[in-house]
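The complex appears here without one of its protein chains, the remainder shown in place.
Up next, subunit A:
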Amino acid sequence: MSLIVEHLRILGPDGVLVHPASFALRPGEPLVLLGETGSGKSLLAQAIMGVLPPGLRAEGRIVLDGQDILKLAARERRALWGRDVAMLPQEPWAALDPSMRAAAQVEEVDRLVHRQTPSVAASRTAARLSRLGLGGAARRFPFQLSGGMSQRVALAATQAAGARMLIADEPTKGLDAALRDTAGALLRAEAEAGRMLLVITHDVTLARLLGGQAIVMLAGQVVESGALPTLLDAPRHDYTQKLVAAEPERWAAWPRRQPGRTVAAGQGLRKQLGGRELFDGLDLEVAESDVVAIAGPSGCGKTTLGDVLLGMTLPDSGIVRRAEWAGPLGLQKLYQDPLAAFAPHQTLGAGIAELCRRHGLAPSATHALLPRLRLDAGLLHRRPTEVSGGELQRFSLLRTLLLRPALLFADEATSRLDPLTQAEVMQLLLETVQEYGTALLVVTHDAALANKVAGQVVTLPPRNPRIRLDKTASVFRV
């Protein structure tokens, strides 16, 4: 059992998107495709599955157990799905059927793909789910599952199909550090159980967790390949070196500066959400030139705490004081998903011009900031969807900097970006702090990042999932 890819290249209407790549996949040894968004790694996986976007075509050979599947007709390719090759989609919570309970989605595979009777399918599914630690979640709907749980349900469905080869596309996207480790261990277990595993990721930490072989891709080209972890410990190619250096663990700690006046301070803050306490008796103070990080796992109330400090949410008890000199526009925020923070129908330039008019700012201020944020003026004519995530996050920084904020709240501002882009945006935030003496409040699930950048790290305890899920379940029963 093996998959051999020979000189696979992918062509688009404007030329070559992925230059010839060759690799082999064997049972028990994961293969990790590392690279940033747009490097072509997802295209390779789509070519193997036979689901390339319209207008693109693949050339070369993809040999699965001695048969060149690239030559097969579309219908024959589809017949391989589930039984021979399976794909664990990006953001599996979006790939589950929202109207079906978890167990039913897995049972369906046994019933429809393997023609089992409902009772056999049900008992097999129950065993599968409990092996993955999902025994209690069988009757839940996808909206009642956490991100990690949804992923395990999707994994159970691919296990049920019995595919010998599993492709996982960005399996840790949107997961915090603890869940990332779990996902890594689960995938590794799949490989150890004798399945062929191909993982596509930009997450160097995940690559280390998985082990096996790795291929590093840059702009549609394989630049380096080799065994893990050697490849990451002694990277040869310039790009791989940068990729490894972009891991927050390897960053240089930010220099500390003497904090100035206090911009915002909270005392004895308490907040409940959905009947559960997020924090109580919490004191937090952010001063000029000061970097404070709020860390903790997903859903623990980090963003809520930041919003309380900015005055966008009221605490249940406690007081928040904001410096009067900071002014009404002195506290600004950068969002996790920059795309959701812009009006989608307006070009970036038009939005910024509107901001300048609103506050009587000189348009030249924008053009002075563009080069400092390493943004091209031509991007001003584009809409938010037409620039990359990193560029858009820099535009959010730009529009807040126009207002000379006293405090900047970066709410997971880099968690959806590639490691290199993340390092770049964080570097720009550091420059902002150093140059303007801005107070920086960083919310992150990445403890390593928090420790490198902040003088003070507030860690919130994890939210007990049982309380939350029982609550949703009872709401649902009513």
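Here is the rule we use: a contact is a pair of C-beta atoms (placed from the backbone, for glycine too) under 8 Å apart; a residue touches a chain by one contact, two chains touch by 3 or more; residues count from 1.
One rule holds for everything that comes next: contacts and distances are computed from a predicted model.
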{"item": "Undepicted complex member, UniProt protein name, chosen from \"Molybdopterin synthase catalytic subunit\", \"Succinate dehydrogenase/fumarate reductase iron-sulfur subunit\", \"Membrane protein\" or \"ABC transporter permease\"", "value": "\"ABC transporter permease\""}
{"item": "Of A:403, A:430 or A:448, the residue in touch with the unshown chain", "value": "A:403"}
{"item": "Chain not shown: contacting residue from A:193, A:343 or A:362", "value": "A:343"}
{"item": "Options A:53, A:328 or A:378, residue touching the unrepresented chain", "value": "A:328"}
{"item": "Residue, one of A:192, A:280, A:354 or A:376, that touches the chain absent here", "value": "A:354"}
{"item": "Residues of subunit A (touch criterion as defined above) contacting the omitted chain", "value": "310, 312, 328-329, 331-333, 335, 337, 340-346, 351, 354-355, 358-359, 396, 399-400, 403"}
